[in-house]
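Subset of chains shown; positions unchanged.
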């Protein structure tokens, strides 16, 4: 593959960081599609709260998708966010078909968020040496998703 | 499947309109993912114009996705916009892997827009009797996509 | 009655469309007063969600009232939205006196919305030939009220 | 009737203040419906000025309605703003049917405003001892309505 965008990273740094960013793009697109799916199909007494909170999650996921993809291009790596790629590679994230009860939606979102956060934590580690600039972005993403993770958990917890 | 949201449409009207809206949701999600993919991977002298115009297309596609999906729910039909569904059902839309020349991007966008518009025209016809309210939404979507279609074509045409 | 505002509609078209719009004005004023009544008198665990959602309904109902009334004037028909007229003619809509439990409020709103939508559907049919411009407005109103109808139902449904 | 919202007022204070606020809610809803009715049906050389000025009156009346109704709830009294209640209890306010000449509209608005203001003045007196917090709200409403009263009168007066 021809590499039309130059970077100051050496090939190994570029490879490690590029893989971390490409995988993050895919996770975040999947997360945003799942959140929209839930936004439309949720039912129950807490419909309005959950419906609105899901759009906040969509907004966060979409902005971070763009940040991660443009960070990949900035180091000369082409991101891939097409539907087929997402469907094939975003293993581990899932949401059932059809109408869903609000409590089930909350549990599914907590679980999907948890999966994405664990992977982000691993990528934060592997990029520390390879590219502290990209690592800084992944830390920002993790901070916001962990905040949302607390808020979704808080709806299920009891003191 | 239990149908928790009631509608004043009869079962046949609901079925016809529901299919038209569900398919529109899938086309528009795919279109928005393709436009983002192009937004990141475009190269060439017209990079800036194309990069910005693609984000306008993303915005339009995302807003219409939500409108179509919530119209489906309004008539008691559950929409499905998950990655696997989109990857499987959005036949006909496509965008190649990796970095792309700006002229190739323009051609690909024109072709994808054309595919989506032809399908929308068919759905406008079939929903006229079934549900004029949903038809009105499909007309609004077509009007905007046809305007964008002209603008993308204009970049390739000569007088 | 003297008719000071001229219209390009013939007398029969004007009569049919005028009746549809005048009746819509009355339904929407009644709906907005009922929603405000509920906004003030709701009690219970979902107080805040319901209290806020009712104000969105008020806003929609008020804007559509103005649109329908000014469309009536545009075709030379005087609208009547005075309290006594609304109290007398808006048969079918109702809301009980005093403090109300949140679940009762949701059921009452779903039922009132349903009544208004059924009537709007009938008026969309009768105005198709008489005046497509007015029909287009009634379609817009129906689209939004049916979306709200789904959202209020969703709070009572289970998957 | 069960009283689900507690207040620090004693029963007599609560009764006096509650009646004053409930009556104010009804007057203000009627005033807002009359102003809208006039907004649609006014004719004549000063159409545009009167049409716009009526919407300022509608805005004021609607905001004060909400303030008065929520003040009632704050002291544990349920407000009643349904169409039938308004039609029955808002004695003294009136506006004729059909298209109206602009000068007639101005006179009718001045007269309705005057009726509402006289009643507000009486309620300001009776709530002074019962609840200075509610009295303060009634003073604010009176101040704004008296300003509008001057502006509407000014259109009919000569120096």
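Order as written gives the chain letters A, B, C and D; numbering starts at 1 within each chain.
Note that contacts are C-beta pairs under 8 Å (C-beta built on N, C-alpha and C of every residue); 3 or more make two chains touch, one makes a residue touch a chain.
Not measured: the values here are computed from a predicted model.
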{"item": "Complete complex - number of sequence copies, 4 represented", "value": "12"}
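What we mean here is this: only the chains that are shown with their structure count from here on.
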{"item": "Degree value of the rotation bringing chain A onto chain D, based on Cα positions, nearest 5", "value": "120"}
{"item": "Distance from the mean Cα position of chain D to that of chain C, given in whole angstrom", "value": "23"}
{"item": "Separation of mean Cα positions, chain D and chain B [Å, integer]", "value": "50"}
{"item": "Multi-partner residues of chain D (each touching 2 or more other chains)", "value": "none"}
{"item": "Contact graph of the chains (line, ring, star, complete, other)", "value": "other"}
{"item": "Pairwise chain contacts under the document criterion", "value": "A-B, A-C, B-C, C-D"}
{"item": "Interface residues, chain D side, partner chain C - complex", "value": "1-2, 4-5, 29-30, 33-34, 36-37, 40-41, 43, 65-66, 69-70, 72-73, 78-84, 86-88, 90, 95, 97-99"}
{"item": "Chain C contact footprint on chain B (complex, rising order)", "value": "2, 4-8, 70-71, 73-76, 132-133, 136-137"}
{"item": "Residues of chain C that touch chain B when the two form their complex", "value": "114, 117-118, 121, 124, 128, 136, 139-140, 142-143, 146-147, 149-150, 153-154, 157-159"}
